[in-house]
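Excluded from the complex is one protein chain; the other protein chains are retained at their positions.
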Amino acid sequence: MEYLIDGSMNKWELILGLEVHAQISSRSKLFSEAPTNWGADPNSQVDLVDCGMPGALPVINEYCVEQAILTGLSLNARINKTSIFDRKNYFYPDLPQGYQISQFEYPIVGKGFIVINCDGVEKQIGITRLHLEQDAGKSMHDQEVESSFIDLNRSGCALMEIVSEPDMRSPTEAAEYVKKLRNILRYIGSCDGNMEKGNLRADVNVSVRLPGEELGTRCEIKNVNSIKFIQQAIDYESKRQVEILESGGSIKQETRLFDPNKGETRSMRGKEESHDYRYFPDPDLPPLVLTDEKINKLKKTLPELPDDKKKRLMSEFKLNDYDAEILVNDKDIAEFFESTVCGRDGKIVSNWVTGEVFSYLKRIEKNIKESKITSNKLGGLLDLVIDGTISNRQAKEIFEDFIDSDEDPRKFIQERGLVQLSDMNEIENLIKSVLQQNPKMVEDYKNGKEKLFGFFVGQVMKVSEGKANPKIVNETLKKLLK
Amino acid sequence: MTEFSKLSISSAIKGLNNKDFTSVELTQYYIEKIQENSNLNCFITPTFETALEMAKKSDENITKKKQRSLEGIPIGMKDLFCTNGTRTTAGSKILENFIPFYESTVSENLWNSGAIMLGKTNMDEFAMGSANTTSFFGNVINPLNPKSSKNSELVPGGSSGGSASAVCSGLCMGATGSDTGGSIRQPASFCGIVGLKPTYGRCSRFGMIAFASSLDQAGPITKTVEDSALMLQSMASFDQKDSTSSRKKIPNFLDFKNIEIKGKKIGIPKEYLIDGLNSEIRRVWDQGVNWFKSEGAEIVDISLPHTNSALPAYYIIAPAEASANLARYDGIRYGFRENEKDIKELYEKTRGKGFGKEVKRRLMIGTYVLSAGYYDAYYLKALKVRKLISNDFEEVFKSCDLILTPTTPNVAFPIGEKQTDPIEMYLNDVLTVPASLAGLPAISVPSGFNDEMLPIGLQIIGRPFDEISVLSAGSMIERLRGF
Partner (left out) sequence: MSIDNSTVKKVASLARIEIKSDEEDTLIKELNNIILWVDELQKVNTDKVDPMLSVFNESMPMRQDIAKSNYSNKLIMKNSPKSNSGFFVVPKVVE
């Protein structure tokens, strides 16, 4: 469904493009040996380049180059065999060299695309480019009234800036784009996608136009660090622009900041001064030349990406589109599913993962890796269901306690007397007594009221305290009611 | 007793190994010389204590017969090279109190070869200058005087003026320099000594304070060509800390002695016969041609058609790179800081007061030529012209092996001259800049005197990484010049 903003006079179309900064999960920085550990003491992970010492020189981290190539390949993008590092010049206290080493005219990765899925509808979003650059340090403003504190631990960390085409048309599409991108990055492991830590952050370019007209002037909302905030920021910013335009004003191209507390965007006064970054090729770094051999070698190491995995899960395990989509949306879940499903029924495992497992994780507010759930544990439990030792219902009832315990599944259910009743004779006796107690119903059933079959099953389960094997109950009941 | 003032590095090495004298004695001698000649202002930061400690260590090594290639040789270190624990200023107020906690690769290589640091030599601020008149720590004085006016003080040339003046006046056995557009060769020529700018990439730039990264190259300043080879041998290395450090094999530079000049083709570029080339320099150049002929070299007339454009291209490229290289001097993490309430004011006042006039001028030019609307017309244009200049050299090296030119259009001039118009000062580098832009090795060797007995240097430019041939030609001049 088309998303339009209802102004007081017109309906406006929203145009969105994103620049995502993804920190590469490398041990050392892009151009220095300093470690990249998160949460270290201030200025304790700083090498000469990272604090702009006189005579410091950059030397590139091969791993970061490889991760950029892998990411480019997974974005269906062209890898540029020659790329150039430039200096982007501006003064800021957390930019120690007085310039950022980035890529301008010749980025390492060119045009590509990814496919997002909004409510079952697929849409292709163009990728303009991906380039490598240094992160800046961090300025902190709350320690003292009159001063700001500078920590350069993050300075020089490797970033991939991934720029999209202005192809998104709604806050949801923007959100889906970031989710999909983050998912891809996690699949290949180039970035952990942690937005809270700032390892993934987005600059959102927002403009509005009357449908069919030229692109309007855009505003860039800098460094939004959660998907919810991205949506809120877009929502606020697009309405602000519509209001201005409808009251006869015009949009000023500027950089804005999103304030999550107020849910508003505001102009960044500090950076208002004319941007003139004076990009020029960094004379400290020769061009980055890649061989086909290197690119092909990396291509072979690419893991299965979410879209392909989804297709495979659907065909291999007969999953429906919806289930397959949720399973692949989280790399760890997808991996968990695959290791659990091994030798078991896909549909049962998928129902359990998207049902019990998801609600358990939600309740304990942890992800699958942090939780105590393992493939062995869940698989062991499901095996007891599949071989009829316990019923599905029993399994669900004990699931959370079982996960929290460290016991073997069989031992766990035995200790709790949870064995399923599968003895044919015993079940037949139970059924017979239920039928004897309900002669009227039996007659009605035999006269064609077949719906009553469920009633008998329910009664049998009730008297067996839920332990009766439903499959045997069904079969025996059918036989006795003939 | 050995006459220390007459020693070259190579003869001192022999004397030390022979136990004719100790490194401590030698070092003590130079310390006294530096103290006696403090008026020349060659050193910003003397490091006498360190020097004596190093000398003691060297004497021990010599006793144990564990001497390294420059064991016990006292040298000056241009204050552009970061030295661990020793103040490094680049001749600027903005680094007045800066003490590096790391060592430049070139200086480290020298210490690892046993060389001894007498101190950090004065230089033009951030290596921007051709007379050593832009240092925050004052002018360096050339020890040489014109015959007719013994008291007039001359410039030593720049930017490695402190190193050149110190070597010339015998305050150290040799010194490091750095050459961006002529900063080793021009002062060597003005002081009557040998200055070698190696091929770009031969010596690591790690820890050398950057002026213009695509041009900066470290090199030795020495009394003799042989000393130049000796020092270069230890300065040159492939360095993983510098992405523009060459992996090409480093030869034994002393092998220059085995290279014959006979049969070599020596190119004489007609474009170097510029208007304003001093006639006495012209005479020495002609003399140089005759020396080569007499040794059996073939003289070839060559043309480097874009020579005229080299200097303007250089004065776009070098300031542009400098404008970024010097952006880090902002008073936040180290160096001079002018405290102001507001960050922008802090930057502007710190840099306004911390940098001298010439540096500010070049930062302004560099910022301008990179700024929106001017990039293509100036910076990009200059890069294209640089390509043409480099192509010119590539072309002529198909028909000649070495190029012989004067080093400078003039001899050393009095302090205070050429100070009114910056361009007049820039013109000093007109003959050295083309080889810098092309990254080629070039040496300046003293080859004669003007009638005021001021030295005149000739420049020999070689193919990339062919320092050996350049040294060989230099030593031929040394042999034939008759002084």
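A and B label the chains in the order they appear, each numbered from 1.
One rule holds in what follows: a contact is a pair of C-beta atoms (placed from the backbone, for glycine too) under 8 Å apart; a residue touches a chain by one contact, two chains touch by 3 or more.
Since the structure is predicted, the reported quantities are computational estimates derived from the model, not experimental observations.
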| item | value |
| --- | --- |
| Listed residues A:W38, A:Y63 or A:F358, member touching the removed chain | A:Y63 |
| Residue touching the undisplayed chain, where the options are A:E146, A:E196 or A:E293 | A:E146 |
| Hidden-chain contact residue, picked from the options B:G91, B:G439 or B:G474 | B:G439 |
| Options B:K33, B:K264 or B:H306, residue touching the unrepresented chain | B:H306 |
| Option from B:S135, B:T244 or B:N428 whose C-beta touches the chain left out | B:T244 |
| Contact set of subunit B toward the excluded chain (per top definition) | 97-99, 101-102, 200-201, 214, 240, 243-248, 306, 308-309, 312-313, 315-316, 323, 327, 330-337, 339-344, 346-349, 351-353, 355, 360-361, 363-369, 371, 374, 377-378, 380-388, 390, 421-423, 437-439, 464 |
| Subunit A residues that touch the omitted chain in the full complex | 26-28, 33-36, 41-48, 51, 59-65, 84, 91-93, 139-141, 143-152, 257, 268-270, 273-274, 276, 278, 281, 283, 285-289 |
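In the analysis below, only the chains that are shown with their structure count from here on.
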| item | value |
| --- | --- |
| Contact set on subunit A toward subunit B in their complex | 48, 51-60, 87, 89, 91, 93, 96-99, 146, 150, 276, 278, 280, 282-286 |
| Subunit B to subunit A touching residues, read off their complex | 81-82, 88, 90, 95, 98, 100, 102, 104, 205-210, 212-214, 240-244, 320-321, 323-324, 326-328, 330, 332-334, 341, 343, 347, 367, 370-372, 375, 379 |
